[in-house]
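Quick one: the structure is below, questions incoming.
Now for chain A:
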Amino acid sequence: MPIENSDFELDFDTLVSAIGQAPQIPQDFRLRIGKGSTIQIDPVTLLTDRPGVFAGGDAVTGPATVTQALAAGRQAAVRIDEYLQHRYPALPKETRAALTTPLLPRTIELVRRVNRLDPPVLPAQDRTGGFAPVELIYDWKTAIDEARRCLRCGAGAEILFQDKCATCLNCLRVCPYEVPQLDASGTLQIPADQCLACGVCVAECPAKAIMLRKPYDRRQVTEELEHALRSALQTSSKPLLVGFCCQYGLFGTGSLAGLWKAASASIWIVPVLCVAKVEEEHLLRAFEMGAEGVFIAGCGAQCARENTGQWVARRIEKVRRALATLGIESERLQALPTDGEEASTVQAVQEFADRVGRLCLTAALKREVRK
Partner candidate 1 sequence: MIVAETKPLDEIWRSIAPYSRVLILGCGTCMTVCGAGGEREVSFLADALRMSQARGGEHDHSLLEYTVKRQCDAEFLETFVDRSREVDAILSLGCGVGVQVVADRFPDLPVLPGNNTYFMGASSEWGVWDERCAACGDCRLADTAGVCPITRCTKGILNGPCAGAKNGKCEANKEADCAWILIYQRLERLGQLDKMRRYYPPRNFRVIPRPRRIVNKTQVSTGGNDGQVSV
Partner candidate 2 sequence: MAKSLFDEKLADAKFLVTTEVGPPKGTDISEMLHNIDLLKDKVDAINVTDGQSSVMRLASLAGCLIVKERGGEPILQVTCRDRNRLALQADLLFASVRGIANVLCLTGDSVDVGDHKEAKPVFDLDSVQLLKAIRIMEGGKDLGGNDLKGAVQFCAGASVHPAADFIEPQLIKFEKKVAAGAQFFQTQGIYDVGSLRRFMQYASQFPVKILAGIIVLASARMARYMNENVPGVIVPQATIDELATAEKGKGLQKGMEIAARAIRSIKAGGLCHGVHIMAVGNERLVPEILEAAGLT
């Protein structure tokens, strides 16, 4: 099909034909040539067998991509610099140690299988009719569920304070993925590239020696709580509820908007990477700072991590015992069941808020009666 204005004439001094089929090297240039007329080079230094002559790209590999040629050019620049400065050539990138090691088979075994949710595709008969994309987009819920499959494990735990570590072995014993390891000298190591960032060990370490690496979660939950409660208590006359929510659960469902609208209580959400990371002292501290009710909402059945329910249950049980000795009703601390549906989540929170509201009323009445 002819293209308009595509025939024209220009003047040049030199025209280099770079069609990339085969290098054209003069015989007397004395470079070693290999299969397909490609130039032979030392794989580390990128030097040909002629001193000071470097080669890369299609001339070396034969027909290949522009990207590879660009990369070769960049690498050659480094090598030329080393050559001119008489520096020892650094090993190429590929031979340096990998940033992360593959996951151990045992760890893989212990990770919960959650199948990939493929996006819907255009039925075959509809594809031939036009150029519309074959792969369609997810609906909101499926998108969240698929995103949930990412464990955000890059946040990996580490023993930040080895001098605090008493080698009590709690982290080793509670890890659902058997990640912490005792080395030969009896020191505990948590290999960050194996860790799946559930945060159970962070919350269970009796010496508070373990932290999750990701800056987002390193932010102290306590600071967040204190800030939240201080401002909320100042501004609201409604009873204050604090919710510890995993980012996939309450957040992921888009329920928040629903919550703010419907609530009969003032609700502050503290986001966490995983509810298994919520520590007992956070729960108690919320009450200490004036919360009338505290709830924990995870991602429920969609949870990609192991045993989070068990950890939440344990922590709630322990805090409830303490609350009981303080005369605070156990019902004020709840784990809310979530199934990822916005409506039911909002409803669960609303019901909880109502329950707490009734408890507050009863308590207020009792105080009046006592007076």
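If you want to know what made the cut, all candidates are chains of the complex that A comes from, given by their letters.
Going forward, contacts are C-beta pairs under 8 Å (C-beta built on N, C-alpha and C of every residue); 3 or more make two chains touch, one makes a residue touch a chain; residues count from 1.
All figures in this text were calculated on a predicted structure; none of them were measured in a lab.
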Which of 1 or 2 touches chain A - same complex, any copy: 1
Residues of chain A that touch candidate 1 when the two form their complex: 112, 167, 169, 172, 182, 184-187, 296, 298-303, 305-318, 334-335, 337
